[in-house]
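One structure, pasted below without further comment.
The block that comes next holds subunit A.
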Amino acid sequence: MLFLIFAMLTVAGAVAAMSLRNLVHSVLALTVAFAGLAAVYLQLGAQFVGLAQILVYIGAVAILIVFAVLLTRDSEASPLAIVGSWKGSGVVALAIFGILAWAVDHSAASRQSVLPQPEATMQQIGNALMLRFALPLEIIGLLLTVALIGAVTIAMREKKEMR
Partner candidate 1 sequence: MLGEGIAKGLVETARNFIGSYFSKNRLTTVQYPEERLPQIEATRDFPFLVYDGDDWQAGMRCVGCQICEKECPPKCIYIEKSKDKKPDAVGKLQFYPAVFNIDVSVCMSCQICVEVCPFEAIKMDTEFELSTDNRFGGLLWDKARLSKPNAYYGKVHPTDAAASDALLAEEKAKVEAKAKAAGETKTNSELTSPPLATSGATSKQ
Partner candidate 2 sequence: MNLEKIKSDIEAAVPGCRLQIILNGSPSGQHSLLLGREHAVEIARFLRDDPELRLDYCSNVTGVDWLDSETSEKVKVKKLVDGVEQEVEEVRKTRTPGYLEAVYHLYSMEKKHGPLVLRLRPENRTDHVTLPSLTPVWRSAEFQEREIFDLYGIIFEGHPDLRRILMWDEFEDHPMRKDYVEPNDYEYEPTPHDAVLEKSKQARAIEGQR
Partner candidate 3 sequence: MDLELKEALSRQGIFTTTLEELYNWGRRSSVWPLTFGLACCAIEMIATSMARYDLARFGAEVFRPSPRQADLMIVAGTVTKKMAPQVVRLYNQMPEPKYVIAMGACAISGGPFKQGYNVLKGIDRYIPVDVHIPGCPPRPEALMDAFITLQKKIDAQSLTGADRPRHLNAEEPSEFIVPQYGAHDLEPPKNVKLWNIITKNIPNGPGTASDNEPRKD
Partner candidate 4 sequence: MGETADQLFVTLQHWLVGYAPASLRSILSALLSVIAILVVFALLFAITTVLERKGLGRIQNRYGPNRVGPFGFLQPIADGIKSLTKEDIVPRAADKVVHFLAPVVLVIAAFSLYAVLPIGRNMVLANLDAGVLFFFAISSVMELTIFMAGWSSRNKYSLLGAMRAIAQMISYEVPLILAAVTVIMATGSLSTVTIVERQAGYTGILPHWFVFTPWGFAGFVLFMIAATAESNRSPFDLPEGESEIIAGYYTEYSGFKFALFFLGEYLGMFAISGLGITLFLGGWAAPLSFLTWIPSYLWFFAKLLVMISAFIWVRGTLPRLRMDQLMNFAWRFMLPMALLNLVTAGVWRFLPQGLLRWFVCALLVVVPYVLLGRGLAQGWRLEKRVYRFAE
């Protein structure tokens, strides 16, 4: 029941995000989708991930997108610009959805309905991260640093040009 509400919230937000004319509205709708998704995570017992989702996606990514929107002017209240081949794209998307839905319905996982113990405590996550996933952690650190440097370089070159 609750899941349905959250799912609808998410889907509505996503649809609005992809179809609204005003880009800022799109971003705001996107945050709704993210929030709905976060609620789903919480419901699935992934408290940490759900909250992280809000912190990162709503608190940071959405703001980043907003900045990008405000930095690119013509995106403001543009007509509903849709690529010429939208019919084809629509068909592709629908087809993919069909395949996915079919796969979901027929996968072995869908027949499993046991409810194992819920909740992963923060302690567990911390231990797992620091012990089993230490290497990925470092790699992510590297990735983030590279992304930081890369993104800043890309954006900053423009900053210099502005002078």
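Keep this in mind: contacts are C-beta pairs under 8 Å (C-beta built on N, C-alpha and C of every residue); 3 or more make two chains touch, one makes a residue touch a chain; residues count from 1.
On how the list was made: all candidates are chains of the complex that A comes from, given by their letters.
Predicted, not measured: the structure shown is a model, and the values here were computed from it.
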Looking at the complex, which candidate is in contact with subunit A: 1, 2, 3 or 4?
4
Note which residues of subunit A are touching candidate 4 in the complex, please.
22, 24-25, 28, 31, 47-48, 51-52, 54-55, 58-60, 62-63, 66-67, 70, 119, 121-123
